[in-house]
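Below you will find the structure I want to go over with you.
All protein chains but one are shown at their positions in the complex.
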Amino acid sequence: MLWYIGRRLLQLIPVFFGATLLIYLMVFAMPGDPIAALFGDRQPSPEIIAQLRAQYNLDKPVIVQYLIWIGGLFRGDFGTTYSGQPVSAVMAQAFPITARLAVLALLFEGVAGIAIGLVAGLRKGKIFDNTALVVSLLLISVPTFVTGFVLQYLFGIKWGIISTTVSGAAPWGELIVPAIVLASVSFANILRLTRASVAENMGADFVRTATAKGLKRGRVIRVHILRNSLIPVVTYLGTDLGALMVGAIVTEGIFNIHGVGGTVYQAVIKGEGPTVVAFVAVMVIIFMLANLLVDLLYAVLDPRIRYAK
Amino acid sequence: MKTNRKALAALSIFAAGSLALTACGGGSGDSGSSSSSQGGTDSSAAATSAIITTNGTEPQNPLIPTNTTEVGGGKIIDLVFAGLVAFDAKGEPQLDAAESIEPNADNTVWTIKLKAGQKFSDGSAVTSDSFIDAWNYGANIANAQGSSSFFENIKGYSADAKKPVEKLSGLKKVSDTEFTVDLSQPETNFKLRLGYSAFVPLPKAAYGSDGKITKAFGEAPIGNGPYKLASDTAWTHNEGIKLVKSDSYDGIRKAQNGGITITFYTSQDSAYAAVQSKNGTLDILDQVPPASFATYESDFADSNVNQPAAIFQSFTIPQYLDHFKSDTEEGQLRRQAISLSIDRATITDKIFSNTRTPAKDFTSPVLSGWDTWGKNLAGNEVLNFDVTKAKELWAQADAISKYDGDFTIAYNSDGGHKEWVDAVTGMISQNLGIKAEGKAYPAFKGLLDDEKNNKMTGAFRSGWQADYPAIDNFLTPLYSKTGGSNYGRYDSAAFAEGMKAAAAAKTPELAQAEYDKVQQTLLKDLPAIPLWYSNVQSVWDPALKNVQIGWNSVPLYYAITK
Partner (left out) sequence: MPSNRHIERYVAPIDETPVAGVDAVDTSQKASSVWGDAWKDMRKRWMTWVCFALIVLVLLAVAFPQLYTRTDPDYKSLMDSLEGPTEGHPLGFNKQGQDVFARLIWGARASVIVGLLATVLTSLIGGIVGAIAGYYGGWLDAVVSRIGDIFFAIPSVLGAIVVMTVLPFRNVFSIAITLAIFGWPQVARIMRGAVLTAKNADYVTASIALGVSRGKILLRHVIPNALAPVIVITTVSLGAYIVAEATLSFLGIGLGDSAISWGMDISAAQSTLRVKPELLLWPSAALAVTVLSFLLLGDVVRDALDPKARSRR
């Protein structure tokens, strides 16, 4: 097991370099001069732009820029934004907020999605199942910004239960509604996944055996049906973490959350290579660790899966 | 047992979550009621100590006046610093730090006298050197300041990176409270230019031992204006900045409140939601987002304003497009036909809910005297809506040389231009019977790159927000051959001569007559098709008093009380 984990951690290295290099090339490939764009409609003299480009190493070939960035990384320097802030300061601000938002969203979609999906799967074809399916379908087909605007309007403006926008520090409480908005589509997906697996496993031999053995229904559901149904769900949750981090652009915009999604999006639009690549680097690591955890959970959930040396 | 513990843990997390939710709801309700009771009972006592909250955007650069070229930082610079000239709500220049500003006979040498006894918020004195050193710093190409070109008309200025100039020869100190400025070219409107935020003074504390403005100063600037930063760490990046009243300032913009807290919002829509809650989160929003154009007047029945701003909007048809050159008859006919095919009044009404005003010239109604000289220029019929004439002119142009290509208007899709581009291209297409559509660039930098390198394949959106309320600020950058934003590559001798004559004119009336002729040239050539002037729509908590919006669409924060 330890051997397996060690090997997986080693695999992080190629993905890390692959993703960061690819992203650097991508940002570089986009047309336009990020420095000139900083000044908007009011362009300074070309000499000033040239000087700033040199200051941010933009006058060097892309691979050299990448190596300079990697070199800085080993000294603990993530680079600077084109407004002169250290990228590490931007990250220290955005990541904790996004982490809180993502944890709340994962919690919501995981707990509610699995619970409702389980009940729906157990009662396939009944009224609860059909209602759950219709609701999940609606959530999938309505864009996030609509869900966001509606909840903001109802809870924030009409009923005044929550503050309409999240304050700078983004405490847990203010992030609950945004997290629900953010998780709504994934919640629907998890609900459907759980329901499908549960319904399938209800007919499985081991369930029939367990029931025949005279096990209580609660135990059959918990130990045999649910546990075996969780594999695709856990996989989805693992992959969803990445989507939750950067996919929150719309939600962050509506509720004024200064998280990773909005920061990366702005940096992409502005062509701010060091910021984008630093954020992506951290996300790659988080994402890979989450996936490792998912793979380890496979073995816990399904004893038939064993990780050999 | 194990499972139960897990379930319990999950339950307790949910309980904690719902507690936090109710606590937060209760909290905001409380603060709402307390702020309103404060406003109701002891408003007179609170008038000088209340903090006003407003919206803003994260400054793109450290807060150095000569390197701040965008509105997010400009708003803060204007509050923390006081220049020689400040503009009142009508856009008229008023002396702020200056005692007097006088030109010589041909507008080439300006003598500036300062009010005595002025201080920066750190206690140091505001002297001629505070101005001269700051301007020299901003003009020096080696310092790579974004606003350096604002100093280009001062003698000694050099844009050559290999020959940086440390001291402009045109800046001469007479005494601690007097200095003179020698200009390379006559400039009638130099006094107005001095109102721009690049011309403010800096204290000695700004410069490090190497003569450069320090990082620390950029994070926490020390100014001579009506406000100062609440502390060295008052600027929390990406969140906001806290300003408090500065007692060292005693000019015409003396703060009537205790301070201004500027919160940076990710979007204007979220800021609108915040101001709508009317609980002190956001007291005043300087610009209503498009999604709320139709409703803001009912949402804020007695606390909104909709007035013209110094923003001119147009689209430019570049001169390098075949069939559209301004110096050919065919090109002029096509430009006029396109302009006549656009029903500006209907677009400003239906698309913008009358938050834009159809254009009558190439400037803006906020300029003083615009009603007399700008509204009724000869030749502005070309900005009216006349389908018959449009078709006729287009047919005439086709008779000279047939054109059956597309017509596109390029825009950056991160700037909210799609709706009007769709409406305008729809009209051009339906009224002229040609294929016209918008062309979206995902990011501004891509569009800018193509504009700079003359790679546009059609028209592109253009416009100008004035730096200071003067007519030449709307014209020179966009249409003079060397103008920094003349991406249409317009080059007209008549325009150049007219501008030169206006700058050297002996009286404002003579200058205006020259400007009128210049604008008539533009109306004939149509280097850009004028569309409309932006209005500014601000809304605020009805508890606020004395809210006025300046010529530059920014509220006059110093006057607001609560």
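Some points to look at:
Should a chain be cited, it is by its letter among A and B, assigned in written order, with residues numbered from 1 in that chain.
The rule is simple: a residue touches a chain if its C-beta (ideal position, glycine included) is under 8 Å from a C-beta of that chain, and two chains touch if they have at least 3 such contacts.
Bear in mind that the values here come from a model prediction, so they are computed numbers and not experimental data.
Although it is left out of the displayed model, the omitted chain contacts the following shown chains in the full complex: A, B. Touching the missing chain, out of B:A423, B:L448, B:I471 or B:V547, is residue B:A423. Residue-wise, the contact with the chain that is not shown comes from A:L137, picked out of A:L9, A:A54, A:A115 or A:L137. For the chain missing from the display, the contacting residue among A:R192, A:H224 or A:H258 is A:R192, taking the whole complex into account. Where subunit A meets the omitted chain, the residues involved are 11, 14-15, 18-19, 22-23, 26-27, 29-31, 137-138, 140-143, 145-146, 149, 185, 188-189, 192-193, 196-197, 199-200, 202-204, 231-232, 235-236, 238-239, 242, 246-247, 249-250, 264-265, 268-269, 276, 280, 283-284, 287-288, 291, 298, 302, 304-305.
Although one chain is hidden here, its contacts on subunit B can still be listed: residues 290-292, 294-295, 343, 346-347, 350-351, 412-414, 418-419, 421-423, 425-427, 430, 437-443, 446.
Going forward, only the chains that are shown with their structure count from here on.
Residues 30-34, 36-45, 47-48, 50-52, 55, 82-85, 89-90, 93-94, 104, 107, 111, 152, 156-157, 160-165, 167-168, 171-174, 176, 222, 252-258, 262-263, 268-271 of subunit A are the ones that touch subunit B when the two sit in their complex.
By the touch criterion given at the top, residues 3, 10, 13-14, 17, 20-21, 23-25, 28-29, 59-62, 69-70, 141, 144-149, 159-161, 215, 218, 236-240, 263-267, 269-271, 273-274, 276-277, 281, 414, 442-450, 452, 463-465, 467, 477, 484-485 of subunit B touch subunit A in their complex.
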